[in-house]
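One structure coming up, written as structure tokens, with questions to follow.
A single protein chain has been omitted; all remaining protein chains appear in their positions.
As written, the chains take the letters A, B and C, and residue 1 is the first residue of each chain.
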Amino acid sequence: MPVTPFDSKIYRELLLDAEIAARFDEAAEIQSWLRVEAALAKTQAVLGIIPAESAAAIEKVCGKVTIDPASLAAGTGRDGIPIPAFVAALRKLMGNDELAAWVHFGATTQDVMDTGLVLRLREVCTIVEARLGLVLNALADLAEAHAELPLAARTRRQPATPTSFGAVAAAWGAPLLAQLESLSPLRARLLRASLHGASGNSSALGPRASELRKAFAAELELAPDDICWHTDRSSLAEFASWLTRICGALAKIAEDCLLGAAPEVGELKLPAGGGSSTLPHKQNPVQAETLVALFDFATALDGTLTRALLHRQQRDGAAWMLEWMALPQLCLCSGRALQISAALLTRLEPEPGRMRANLEGAHGLVYAEAISFRLADELPRPEAQAAVKRLCAEALAQDRPLVDLAAEKYPHIDWQPIADPAGQLGDAPAQAKSFAARVRNI
Amino acid sequence: MPVTPFDSKIYRELLLDAEIAARFDEAAEIQSWLRVEAALAKTQAVLGIIPAESAAAIEKVCGKVTIDPASLAAGTGRDGIPIPAFVAALRKLMGNDELAAWVHFGATTQDVMDTGLVLRLREVCTIVEARLGLVLNALADLAEAHAELPLAARTRRQPATPTSFGAVAAAWGAPLLAQLESLSPLRARLLRASLHGASGNSSALGPRASELRKAFAAELELAPDDICWHTDRSSLAEFASWLTRICGALAKIAEDCLLGAAPEVGELKLPAGGGSSTLPHKQNPVQAETLVALFDFATALDGTLTRALLHRQQRDGAAWMLEWMALPQLCLCSGRALQISAALLTRLEPEPGRMRANLEGAHGLVYAEAISFRLADELPRPEAQAAVKRLCAEALAQDRPLVDLAAEKYPHIDWQPIADPAGQLGDAPAQAKSFAARVRNI
Amino acid sequence: MPVTPFDSKIYRELLLDAEIAARFDEAAEIQSWLRVEAALAKTQAVLGIIPAESAAAIEKVCGKVTIDPASLAAGTGRDGIPIPAFVAALRKLMGNDELAAWVHFGATTQDVMDTGLVLRLREVCTIVEARLGLVLNALADLAEAHAELPLAARTRRQPATPTSFGAVAAAWGAPLLAQLESLSPLRARLLRASLHGASGNSSALGPRASELRKAFAAELELAPDDICWHTDRSSLAEFASWLTRICGALAKIAEDCLLGAAPEVGELKLPAGGGSSTLPHKQNPVQAETLVALFDFATALDGTLTRALLHRQQRDGAAWMLEWMALPQLCLCSGRALQISAALLTRLEPEPGRMRANLEGAHGLVYAEAISFRLADELPRPEAQAAVKRLCAEALAQDRPLVDLAAEKYPHIDWQPIADPAGQLGDAPAQAKSFAARVRNI
Partner (left out) sequence: MPVTPFDSKIYRELLLDAEIAARFDEAAEIQSWLRVEAALAKTQAVLGIIPAESAAAIEKVCGKVTIDPASLAAGTGRDGIPIPAFVAALRKLMGNDELAAWVHFGATTQDVMDTGLVLRLREVCTIVEARLGLVLNALADLAEAHAELPLAARTRRQPATPTSFGAVAAAWGAPLLAQLESLSPLRARLLRASLHGASGNSSALGPRASELRKAFAAELELAPDDICWHTDRSSLAEFASWLTRICGALAKIAEDCLLGAAPEVGELKLPAGGGSSTLPHKQNPVQAETLVALFDFATALDGTLTRALLHRQQRDGAAWMLEWMALPQLCLCSGRALQISAALLTRLEPEPGRMRANLEGAHGLVYAEAISFRLADELPRPEAQAAVKRLCAEALAQDRPLVDLAAEKYPHIDWQPIADPAGQLGDAPAQAKSFAARVRNI
């Protein structure tokens, strides 16, 4: 009974990131718990905390069983958590009460679920990192190829001065580079095992709890944590904000694409778009729109995970449930946004002719700053600026190019270099190339 | 591949409102579109806009077919909207190209999806209204039964003065009553058909568009709207905020239950709670915790729907997709919160003994205001208040009841009435009864 | 030490709504409390609850004193609430301990602050209502004047079909009309006095509490409420959402203006914009940008007030403080957004020439739907739609107008009416006029 578009069969090719979803579906969730219980039993046996024979049996069963998710529904409904039912199911599947008695020894529900979650978030990090690489490479390609392609920079929705499309692509990529660079310390905070028992002090795990915790974490290739993190959800909130910043960077690209691909602007050509139920000519910019929607939704989910920081006392069922509602969806939004962005950016094409036409259009006002700086060689700067302001007004009133008016008024100046956008790019090409080089060196 | 706990087989008995979910699953969504297309064809035939034979065939097919949701996935992925693929599927199912040609005549995707959504939201309103009634009746029962049961009111986490549990229940119910009363005008704004065509001006619907729109709306028992609401999402945002206010009122009840049911307070007995994977004695207050989590998530979804108000130009794919992500989940959260609340409140039991013990505990400081008002009959009020402040400090220092100290210091006053909480309830019983009467009169 | 741009001397002409701010500044806040204490004393004297002489003295002092806000800082810092310090200051100002003793008799801090707030929110409602009227009238003027002015409707960022600018203005106004219509019942829920005492049961107000409450509310021309609303913040949350929906409707207009005023589109002329520190030609669309920012901030504040619904037990200091942080700023955002919108819309000018040029531009693809409907008179509809899809592709490939290609391929059809946008407006003019009429009839 799918009730979100992420789960819906209708919308899945639009919105579903199947690769991320595979980490959060019911089966994957249960598999991760089995892996945790196996690692727990194995390391407990090594330390002599539980019988080796029992550990071997637990490991064996965890490695091969599947547990029907629906079989846990009643227990989860009753307990508010699935692990009591899961442990009972696992014990039953072992078919030997004596051996099964040592399943989940000394652990608490949250240990299993948090560690199981982290195992899957580790895979999400890997996926996201790889896709960030794809998106950054697509942006580096654009930056390099178009490092010197002039177009009008728009500030506050208006043409400002010429810049290059390569620099635009570099600016798009800069926040993604920053996120990629901050992944490594974030991973260190995020990817830790939890093994602290009911109240976080491992009292049921016995005197070798700290040793066990290290071995357990090592078995799962996670970091141990000597201070219990049952209530310290800050690494999850940090991860959520990191994902959301990625979504934000991608939505910014998408908005710029929507603005640049509007027929009246026509500077960007997006991959073939979506059809309409009634308009034969429509090529809706579905990818870009979806990126904007995904970011908007991600911000809400990020806020939810931030709120879940307020995790009361030694464990808080309400704050914890909130994570279940928001975190998988946030991973899905981010993953899907990266997939779509890679598809969009590898096929995005600038239209140099329209870029040039728009530079010349609107009376060439994009050259106003350059004209004022050139004029400031001859006049005091404020006067030069005021003079150009007047020329702009005249250009609009007379519907003529600004440079022509400047040439009429100040005929002794050579205006040729000003009117050539290639001469007005500043260090835009250098920014584009520097960005591409940084991406190639990741 | 369920990726939200609402859709997960594991969590469904905890979090899924199956009755609401049935309005948002894929099949229900498609059914609602079929119903819209049928109503459109039928009314268009009556007005002579499309051939009667074709309308009859369309109606017939819409009334009996099922369309596999998965068959729409590719088209939805491509177009960003499901209706082009849906219309194509419907036409194909009709098996007669000529008759099928008139399917979806002059409508646009958003007309079908918005009207289909409204048909299902109408059912959600009915369900929510009925459940609000159940919750209010449970509260009225509590208010009536315990109108005069004394307990310590807590303000800012501290005992304040005596009040009655019935008044507490009335205060819990007051915001729910307010929402129930505001449903009727909200329904009028929400439950309207959409039939405005690609750009909202019905240009493809022909000269009788307005007449058709009325007939179409009437056929679906919805209100017509002469100004196109493709971009006016305010009634959806209003509905979202209304649902969220309901969730907020229920979460407030839940928090009060969590505080009142803590073993050290012990004034409320919640229905039997959830078990732990390691603690044999646990009876976790799962219902109340879930209510708090559902409200927290609802606020995020409400914010998302508020953001979707910024629906650009004549239709905005990004803002619209955002609604798909948030609205069904918000309905689910609200519906589930009402279900859980009804279950919780019909079985909630106050513990009069503990209420009385807590009134007497903490040195009977809850009587401080009453003592100061009694004393103000003899002393200037500020002096009386200062005197009681001193008595409170003494009570704490000497670990003795405040009333005893007052009696020692002012032996000529009869302190008996003050020390009886039943005499300190003010109009708490009246509030409880007035609330119950208002609920009974709905 | 102003730390928000709303309070900053630098930003005040950009962001400050002085009229609304005057209801929330320190002096106004204190004045509202004085008014409440005066009304309380007056009505208590009438009912014989406090001495008439004292009430007269309280009323007199409340009517003329000013209390230095800074004098309440230390007390507020200590108590977390300003009323204890305020009551002490008021008593001191009365200069007669005996008479002063009856100040604030039986009330609680929240009674005074909530009622004082409501008195000021009443004025906010009046201001907002009047400004909504101004904005709606400006929109009605636009709708009427341009009911038949053709422009390209844009759906999903692309030209869709012709519509009229009047219909665009009507669609802008529709959600504002809806909010105006829902103000009256909202006012009824919002504008109520609070007089319930420390724990909400009026126990210190004596047996005539209910009678007093009615008289007190009547004195302030507010509604009484028999069930204490100390913890029922739903009317504040509802008000917040209502204000935010207004901001959303205005931000939508602003976004459409930003898109329509981009030089490459050029269909809307905004009032003269902001200058740049370095670009002489800039006319930044400051008003429209500000509207978008105000809505974005309003959504955050609205979410905060929604969260404040979770008001624990009989009074919750944390939830209440949250209202202080968010509500005044939300009123300011909304008020400022309305001011700016009125200024923007009364001077907004459509550019018919550019609208027409854009309709003809992009190969006249906006006529595609009309062509397909005309063709469907001769061909089965799906075939007609497919034929037009092919024609669109040819128009793009050959860089020629779509209608010319249609005329070549189907020379027997009279394409003249199709190529005239005035004939393609559907009921856009009627929507525009109907909207204007509804506004005129408010």
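One rule holds for everything that comes next: a residue touches a chain if its C-beta (ideal position, glycine included) is under 8 Å from a C-beta of that chain, and two chains touch if they have at least 3 such contacts.
These numbers come from a predicted model, not from an experiment.
Undergrad: Hey, which of B:56, B:183, B:218 or B:279 is the one touching the hidden chain?
TA: B:279
Undergrad: Identify the residue among C:116, C:175, C:197 or C:421 that touches the chain left out of the display.
TA: C:197
Undergrad: In the full complex, which of A:46, A:145 or A:204 touches the chain missing from this view?
TA: A:204
Undergrad: Touching the absent chain in the whole complex: find that residue among B:31, B:372 or B:424.
TA: In the complete complex, the chain left out is touched by residue B:372.
Undergrad: Applying the definition given at the start, please give the residues of subunit A touching the unseen chain.
TA: 80, 91, 97-98, 100-102, 105-106, 153-157, 160-164, 167-168, 170-171, 174-175, 178-179, 182, 185, 189, 197-205, 209-210, 226-235, 237-238, 241, 244-245, 248-249, 251-252, 255-256, 259, 292, 295, 299, 302-303, 306-307, 309-317, 369-370, 373, 376, 380-382, 424-428, 430-431, 434-435
Undergrad: Please identify, in ascending order, the residues of subunit B that touch the omitted chain?
TA: Residues in contact with the chain left out: 155-161, 258-259, 261-265, 274, 276, 278-285, 289, 303, 358, 361-362, 365, 368-369, 371-372, 385-386, 388-389, 392, 402.
Undergrad: State which residues belonging to subunit C touch the missing partner chain.
TA: Given the touch definition above, subunit C has residues 1-16, 18, 21-22, 24-26, 29-30, 68-70, 72-74, 76-84, 87, 104, 106-109, 112, 197-198, 204, 273-279, 284-286, 289-290, 292-293, 296-297, 300-301, 303-304, 307-308, 316-319, 321-322, 324-326, 328-329, 332 touching the missing chain.
One rule holds in what follows: only the chains that are shown with their structure count from here on.
Undergrad: With chain centres defined as mean CA positions, report which chain is farthest from subunit B.
TA: Relative to subunit B, the chain whose C-alpha centre sits farthest away is A.
Undergrad: Roughly how far is subunit B from subunit C, centre to centre by C-alpha average, rounded to an integer in Å?
TA: 24
Undergrad: For subunit A, which residues are shared contacts with two or more other chains?
TA: In subunit A, residues 274, 276, 278-279, 284-286, 289, 303 touch at least two other chains, as defined above.
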